[in-house]
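Every protein chain but one is kept in place in this view of the complex.
Up next is subunit A:
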Amino acid sequence: MSTRATRLFPAVMLSGLLAAAPVAAQTLDDKVNEIFASSTGWFVSFIFSNFPGTSFPWIVAWLVIAATVFTFYFGFVQFRAFPHSIALVKGDYSDPNDAGEVSHFQALATALSGTVGLGNIAGVAVAVGIGGPGATFWMILAGLMGMASKFTECTLGVKYRNEYPDGTVSGGPMYYMTKGFAERNLPGGKVLAVLFAIFCILGSLGGGNMFQANQAHAQIANVVGDYPGWITGVVFAGIVFAVIIGGLKSIASVTEKVVPFMGIIYVGAALIILLMNFQYIGTAFGQIFEGAFTGLGIAGGMVGALIQGFRRAAFSNEAGVGSAAIAHSAVRTKEPITEGYVSLLEPFIDTVVICTMTALVIIITGQLVTDPETGLLVLNEAGTAIQTIDGNSGVALTSAAFSSVFGWFRYILAIAVILFAFSTMISWSYYGLKAWTFLFGEGHAKEVTYKVIFCIFVVIGAAANLGPVIDFSDAAIFAMAVVNIFALYFLMPVVKKEMNSYMSRLRSGEIKKFV
């Protein structure tokens, strides 16, 4: 293992552009961390720069405005079409003769296993740990609005996908940017597609990879005690390598089958904890509403809570980012819009249900320290985050919250985190690969190159500190959203046409239920 790490180190140094002068006494983890932080800092500060003279990042406004525009443009489709979405997932409108093809349920489940993951466990803990209970309110709101963004991008993903003669399909923002823009005689589709593909590759290495490896390591270290992060990284990279390069499909398919059950266990445990503490639920919601508009003493007040909530919601459900459009585009359907309806359930399940559970458990179990006299939250010494009972943050905070009720839950959570991290990595390696082949063309050598890079970043992610990794992960994923949402504005009339035509045929009875 150590030889592998030393062989890998030159690559790490290169990618870090030799930015930091290593000090002899530093550990490998420290070096990786330092190089990483200094080489990605400029990108992070650009994406998260504030509007001049305010403390409000433009990227957060960009996402929220888009979700609001889509919500109004499609007439609150996320609420009106919700029952129809459920009927589609149940298969009420699926032709039995198409059995054996990818069902709506399967496309939704696969897309969900790419998004349900650390964002729901660690990301929410970060949001609540910095933004206070009020961040939950903004997170739920962002989740509800994000349903409209998801609806738009997934419909387009199916409509403009490429279908090859051998029956395989490739879809995603790259394809609707090129084909959709050409169809509407708009210039610049190709430029957008290339930009998106670049950011998608970065995002696949950041949020889809390093953040996962990082938090998986934190979780294992939390259970077995501290040890160097690169060890976790090398083990994880080895398994990912076996699956995506070695073609060891069995590991991936076992994970895909276990992950949904882990999700159910997670939500089930959260519900039990909430029921056991039902007398505090009212207080918790009180804190959430009050905190949403006052901040309850956190750094940045209401805006601070709002930014944390929106950021973590977007990072968790990926609405507007464009990744889901890649996952959903392979479904078998004659109507692209049906996949849009199905996909709008994704932010709902991911953010409005699962993320909210995590937040409520953290708040209800009293992990955040409040001043008994003022009722305000107490900040840590640096004033950057809220004081927690044991000084936990990220996934360790969630773990502490669940374990305060069920002592054994930290082990379950550790397994869940590792599996979620792994399934998210597999999904994102696929998204990144699709972007990579879009840029460089298909071919064995090209695909293996990407996959090897992906595995190297697993090690970097596990070794670096949470701060720089989480910043870079967010920045790369939000950069995808910048390009994707820009394209969505130009293509949203296409979706509206599809929606109106489908809805009128549904009402006239031309589209029938099979069940």
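Basically, contacts are C-beta pairs under 8 Å (C-beta built on N, C-alpha and C of every residue); 3 or more make two chains touch, one makes a residue touch a chain; residues count from 1.
Keep in mind that, in the parts below, contacts and distances are computed from a predicted model.
Asks: Missing chain, UniProt name, options "Universal stress protein", "Urea ABC transporter membrane protein", "Gamma-glutamyl-gamma-aminobutyrate hydrolase" or "Peptidoglycan glycosyltransferase MrdB": which is it?
Replies: For the chain not displayed, UniProt's protein name is "Universal stress protein".
Asks: Could you tell which one of A:Thr71, A:Ser113 or A:Gln287 touches the chain left off the display?
Replies: A:Ser113
Asks: I'm checking contacts with the chain that's been left out. Which of A:Phe137, A:Tyr176, A:Phe199 or A:Tyr430 qualifies?
Replies: A:Tyr430
Asks: Just name the one of A:Asn33, A:Ser85 or A:Ser103 that touches the chain not displayed here.
Replies: Of all options in A:Asn33, A:Ser85 or A:Ser103, contact with the hidden chain holds for A:Ser103.
Asks: In the full complex, which of A:Thr40, A:Gln78 or A:Ser94 touches the chain missing from this view?
Replies: The single option touching the absent chain is A:Ser94.
Asks: Even though one chain is hidden, which residues of subunit A still touch it in the full complex?
Replies: With respect to the unshown chain, the touching residues of subunit A are 91, 94, 96, 99-103, 105-107, 109-110, 113-114, 166-170, 249, 252-253, 256-257, 259-260, 326-327, 330-332, 426-427, 430-431.
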